[in-house]
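With one protein chain held back, the other chains of the complex are shown just where they sit.
Up next is chain A:
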Amino acid sequence: MTIRLTVNGTAHEIPDSRGTDTLLDFLHDDLNLTGTKFCCGIGVCRACTVQVSEPLNPVPTPTISCSTALATLNGTEVSTIESVARDGQPDPVQQAFLDAFAFQCGYCAPGFVMAARMFLMGLRAQPVPEDQLESAMMDAMGTHICRCTGYVRYFDALRSLATSINAGEAIEL
């Protein structure tokens, strides 16, 4: 048996014997993709969040790579922070975080970016009533831990983008 998955568009085949290895270790050790961060290692802080799409469920799902075994990812498409910027230029979420001075040490930033992107994609597909936007943001991002910033600037930047997308503005993600 072989585990087949793609990471940032590149196909990988992994021996089944490595099925209990975590996705994060695979990204770091095999692919040298270290933009996804290790922090708690038990799936609480969400610094290691990546995007995973499954064949039967193409809606991207925020996935905690430190606690996800490779065996569970057969047939999936994984996207990491390294896939977000285009030609070295930040995407709208990254630019919003930059403009808002949203992060400080920046170690949690890739996880916030990935989760925010998926939240905004979902919002674009299915807008929510304006009075529910704040709680929707909190549901999507409220469990991410940032030790430096106090969250205010992350949520300010996210609120601005979410409000625009919720109102139907075309923002390419």
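To be clear about the criterion, contacts are C-beta pairs under 8 Å (C-beta built on N, C-alpha and C of every residue); 3 or more make two chains touch, one makes a residue touch a chain; residues count from 1.
To be clear about the criterion, contacts and distances are computed from a predicted model.
When the unshown chain is looked up in UniProt, the name that turns up among "CO/xanthine dehydrogenase Mo-binding subunit", "Hydantoinase B/oxoprolinase family protein", "MrpA C-terminal/MbhD domain-containing protein" or "Spermidine/putrescine ABC transporter permease" is "CO/xanthine dehydrogenase Mo-binding subunit".
For the chain missing from the display, the contacting residue among A:C45, A:L73, A:L120 or A:I165 is A:C45, taking the whole complex into account. When the full complex is taken into account, the listed residue touching the unshown chain is A:G106, out of A:G19, A:G106 or A:P127.
Only one of A:Q51, A:T68 or A:Q94 touches the chain withheld from this view, namely A:Q94.
Chain A meets the missing chain through residues 25, 29, 32, 34-42, 44-45, 47, 80-82, 84-85, 88, 90, 94, 97-101, 103-110, 113, 138, 141-156.
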